[in-house]
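Shown here: the complex without one of its protein chains, the others still in place.
Labels run A and B following the written order; every chain starts at residue 1.
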Amino acid sequence: MLRGLLPALSLALVLIAIAWLNPRAISYFGFNLMLNLAIPIALATIAQMFVIAGNELDLSIGTFVGFVGCVTATWLRDAPLGGILVLLGAIGVYALLGALIHLRNLPSIVVTLGMSFVWQGLAVLVLPKPGGKAPDWLLAIMSFKPPYVPFPILAALVIAIVVHFGLMRTSYGVILRGSGGNAAALRRAGWSLLKTKIALFALTGLFGVLSGMALIGITTSADANIGNGYTLLSIAGVILGGGEFVGGRVSPIGAVLGALTLALAASPLLTFMHIPPDWQVAANGAILIIVLAARVLISRRER
Amino acid sequence: MLQAIADIVRLNGAEKHFGAVRALNGVDFHVGAGECVGLVGHNGAGKSTLMHMVAGTLRPDGGQIAVRGNAETSYSVARALELGIRCVFQELSLCPNLSVAENTRINHPSLTGLGWRRRAADLIRAKLDEIFPDHGISADDIAGDLSIGRRQMVEVARAFTLTREPLHLVILDEPTSSLDAHTAGQLLSFVRRFVGQGGSCILISHVLGEVLQNADRIVVMRDGKVVAADAASAFDRDRLVAAMGGAEGHRKAPVEARKAEAGALRVRARPARQEDGKELVARAGEIIGLAGLAGHGQTDLLLAIFSAAARARAGIEVTAPVALVAGDRQSDGIFAQWSIAQNIGIRSLARLRNGLLISPRREAELAEFWKQKIGIRTPDMNNNIFSLSGGNQQKALFARALGSDAEIVLMDDPMRGVDIGTKLEVYDLVREEAAKGRTFLWYTTETEELDNCDHVYVFKNGRIVANLRRDELTEEKIIQSSFGDAA
Partner (left out) sequence: MASLRMLLEKPWIWSFAGALVVWLATIAFTGGYGAGGMVTAALSLAVFTVIVGVGQMFVITLGPGNVDLSLPANIGLASAVAMKVMGGSDSMIVVGLLAALACGAAIGAINYLLIWALRIPPIIATLSASFIIQSVDISYGRGLQIKPPPGFADFTNLQVLGIPVLAMLTVVFTVGAALALQRMIYGRSVLAIGQNIRAAWLAGVNVGRVRFLTYTLCGALGGIDGALLAGYFRGANVDIGNEYLLASIAVVVIGGTSVAGGKANVPGVWGAGLFLVLLLTMLNTFGVSAGVRLVLTGLIIVGVITAAGGEKAVR
């Protein structure tokens, strides 16, 4: 029980710390600023969550987000149709990877590590120098200012609810999660594990594309390395959100909460605590270790 | 001809090989409509393999399968489900991360669209209520959080739920293994009701009474073949046991008073769940049996003793080096990439060294010695371990333990699925080694093996409930203790 609350608890802790250090940050404007990058991080985390639900790992999601960013800032603006086709094709490549990994029984870590170079290379080819510009409609969406609730929070809510419904509430979502829980049982019930793997990877591709687009909508221009940190952030987000590497135990709501926690803890909290930005990455690592340690303690006590 | 159509399923000459092992050797088998067929046989007799074939999860290497009189050329799970044939497998096949209702959904492709969750929950709840009236399971419970007994109840109930697909035959592979007597009774009476309404069942169970009382017809398997098939009323317990091969090859070990009185203490262990003062004591030169129904704490105690040899543990005293012979070869014993010689040598690496390096010569010598001594049938000990038949693989595992410096040898039901010839050779070897002063702790599910033991501890629910000397050892006593209300 306590374990299920851990993601929300971690987020609350970080928020309390921020409120204590700088009460003014807890405001419409403050959240807009602090959660600036939360939307793409949350989307990338959701992307990673899908592969993890199938007991795989995607080490290329970061460079993939970068690649999508580069395409968004160039082709999607200059030749929308071509841009859309390229992005759809990229999702197709993800689906193919899922098929390849299933059919040849390959370790996803190595395959996606190789793919991380491919996406990075393609990003460099699309946009050799930092630049480009996001399409206007995308900029408009990302700078949307709804009344009362800051946009990043609203968006996180929408993402969490939509994915929660899709994965946790639909009848095929059950099959997708089941493939991570007990693949043999699923096969015996007559389901195709090839299809579930393809579906999970395609969903990862889809949310990777959304993450890249959202990122460019915020930063307005792109750079081939812009998404590199997202691989690690996305994995950390899923784990913080209560997900496990094996067994199909994932939680979309938890993943979004985990992503928000990371987004807040990485930079705003450190700034308020007057800790130099050098330690940003370390803060992510430390949070991860603390949460995992807490989890071990809790499950020991519950046993 | 009419007879053939009344068959739900019929297999002719079914064969299956796993590497060098022949799991099924030309089996004819059929189930009629409205019939409950009991299937019995020792572990490794080929029952599960045969059932995998009926359920479509394994393809036969030879032979035909026909469902309701129609030959099926490309039989598969999906096809079996379409034809109304379902299976509750021995190893649990629930997804532990999903709820009870969600697990039900997995077996019913038609449970989709709006409101599927409610329909799935209603479906499983109704069936649970029908079979196990006082089950206490909620459709929202996560399968992994349920006790093993309740998981088995869900699994059985799920197999009988009905949506779009027909339901004609349910295979129940050890359906009562994790159920208490009360729920097991509920299940079996449900099975009779189901059969009474025209459904068919295959009931596999090691509890012979269950089969005798509930099956209409009984099929006995041994070594991948059907050795007897007759109406249940034609069998009694003794005839079943005889057909299974329990009496044959049964050779009472000479009961000479080899009792090395009070040898040095080797092991003193109390199971973690033991509440009274009973404990297991083993001395040098003794062969100690661990009996009782499968999974009642025997393996746990062996593993606890094994760990205690490396690091002290409360309640367990071990005074000499320990080696373990695994029963589940694939998951606990074999190193698949290695040769026979390497598989034997791994427990004795320190002694095989010449300076810092392992000497290939000494490793080969050790392997060759045991090849002769225990009779491993292979042209070359450098061949991969999987070039051996199952029985010879098991011999290699014995060689690993006996070739080591261990004075205490733990045996975790190591004769599962091993042919009788190998068994007899190993029994002799075990007695010979015990005479030299080694101590054996021998967990076995095959009662006749206990005749080799000096002492037998009977386990129930993780506790020792009886301690029988060899001269007071009878199958009845063991069964009484295993099923008794004691502890």
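We take it that a residue touches a chain if its C-beta (ideal position, glycine included) is under 8 Å from a C-beta of that chain, and two chains touch if they have at least 3 such contacts.
Note that the structure is a prediction, hence the values are computed from the model and not measured.
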Residue of A:G4, A:P23, A:P80 or A:P107 touching the missing chain in the full complex: A:P107
Hidden-chain contact residue, picked from the options B:E72, B:D332 or B:E446: B:D332
Option from A:Q120, A:S171, A:T204 or A:T261 whose C-beta touches the chain left out: A:Q120
Hidden partner chain, residues of chain B it touches: 18, 306, 310, 323-324, 326, 330-338, 342, 346-347, 349-350, 353, 356-358, 386, 400, 404
Where the missing chain touches chain A, by residue: 57, 100, 104-107, 109-111, 113-125, 128, 232, 235-236, 239, 245, 276, 278-286, 288-289, 292-293, 296
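Criterion: only the chains that are shown with their structure count from here on.
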Between chain A and chain B, centroid-to-centroid distance (C-alpha), Å: 44
Chain B to chain A touching residues, read off their complex: 55, 57, 76-78, 81, 87, 89, 93-98, 102-103, 105-107, 109, 111-113, 116-117
Touching residues (chain side chain A, partner chain B) in the complex: 169, 171-172, 174-175, 177-178, 180-182, 184-191, 247-249
